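Note sheet for the following structure.
Of the protein chains in this complex, all but one are displayed in their positions.
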Amino acid sequence: MKFTTSVRVRYAETDQMGVVYHGNYFSWFEVGRVEMLRSLGFSYAELESEGCVLPVLEARCRYRRPARYDDLLGVETVVETVRGSVLVFSYAVWKEAVLLAEGETKHLVVDRTMRRTRLPERYQAALLRTLG
Amino acid sequence: MKFTTSVRVRYAETDQMGVVYHGNYFSWFEVGRVEMLRSLGFSYAELESEGCVLPVLEARCRYRRPARYDDLLGVETVVETVRGSVLVFSYAVWKEAVLLAEGETKHLVVDRTMRRTRLPERYQAALLRTLG
Amino acid sequence: MKFTTSVRVRYAETDQMGVVYHGNYFSWFEVGRVEMLRSLGFSYAELESEGCVLPVLEARCRYRRPARYDDLLGVETVVETVRGSVLVFSYAVWKEAVLLAEGETKHLVVDRTMRRTRLPERYQAALLRTLG
Partner (left out) sequence: MKFTTSVRVRYAETDQMGVVYHGNYFSWFEVGRVEMLRSLGFSYAELESEGCVLPVLEARCRYRRPARYDDLLGVETVVETVRGSVLVFSYAVWKEAVLLAEGETKHLVVDRTMRRTRLPERYQAALLRTLG
């Protein structure tokens, strides 16, 4: 299952090359991830308030075409893996029908003391459901 | 007393106007403030670990000339006011002898529960000493 | 005339105090400004493509209550002044009925060579109309 949300490119996100600074795509991936979770019925903020944090173990992005100031982009998020304490999400950033970038983040589920834990059952179930 | 530290402009800090995004100067002010504190013998990290936080009540900047990618800038910090739980710092950003920007931040001293408190005595004393 | 747009606080915008980093409000002001212009029928991107740039001369913000991760905020933008080559906008950031912050930015209208110019007539007219 793909979930799509949109972001509008901010001036602050551009650099002097006249395109979006490559490091800023990771904030959009975060927006995609969080909005997907919301569409499943919870917020990441709730999850944290239940003592569950999802630090990033690995992040990557391949840039195909530049995103530019004021572009209205679609950020597509897919749950790739839910296994034990590890979650993998993938992302695609579109400008209309043109693919601008693709990426992936791998997360560890930890508690507030940074010890490995599992997602609360209902989050886990919801993410698994998106795997189809 | 003026304290000066230097920052090198990062690509990530520029925008498509080819200059530094105006919002990014506030991070440099933070660098100036923190390095001044360090020059006085403590780190802001220590202060926080003693339960003291300095949220910003007010921030402003006047931009005179643009800072550009790779510029090596001098950030000058001055303690303007230390009064009860309120601190005011002012800043000037220089590129060699040219003044690029001037700013100010006003902070409240609070404890971890966000209640108004005072700076630990030795921080207070050190800041007051810089007032000359 | 007030124009309101909304922003959702991103994780990337928070800092270790558990609230939004003060420097990030200026990006939201930019969003407010740009979306107001769009509501009047143009985009700031168009304006730049017509050779008109609006560098910031002065920016400030007063912080009343912290914005937190995942808050859905209203950013209210008002045109305060349109005089010659100078524009002033003011902003208020709301979380429902609670005022979190207020700010102001002053801009100079310049052409691509950074020489002082005036807004193209139809932009000027539209901004003046919002002054009521």
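To keep things simple, chains are lettered A, B and C as they appear, and every chain counts its residues starting from 1.
Here is the rule we use: a residue touches a chain if its C-beta (ideal position, glycine included) is under 8 Å from a C-beta of that chain, and two chains touch if they have at least 3 such contacts.
Fair warning: this is a prediction, and the values are worked out from it, not measured in the lab.
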{"item": "Residue of C:Phe3, C:Tyr25, C:Tyr44 or C:Tyr69 in touch with the missing chain, whole complex considered", "value": "C:Tyr69"}
{"item": "Subunit B residues touching the omitted chain (full complex)", "value": "8, 10-12, 26-27, 30-31, 34, 43-45, 48, 69-70"}
{"item": "Absent-chain interface as seen on subunit C, which is shown", "value": "11-12, 14-19, 21, 23, 69"}
{"item": "Interface with the unshown chain - residue positions in subunit A", "value": "17, 19, 22-27, 30, 53, 55-63, 66, 105"}
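To be clear about the criterion, only the chains that are shown with their structure count from here on.
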{"item": "Most distant chain from subunit C, judged by the mean position of its C-alpha atoms", "value": "A"}
{"item": "Centrality ranking, top chain (CA atoms only)", "value": "C"}
{"item": "Chain centre separation in whole Å, for subunit C relative to subunit A (CA means)", "value": "27"}
{"item": "Euclidean distance of C-alpha centroids - subunit B vs subunit C, Å", "value": "24"}
{"item": "Geometric centre distance via CA averages, subunit B-subunit A, whole Å", "value": "33"}
{"item": "Set of subunit A residues in contact with two or more other chains", "value": "11-12, 69"}
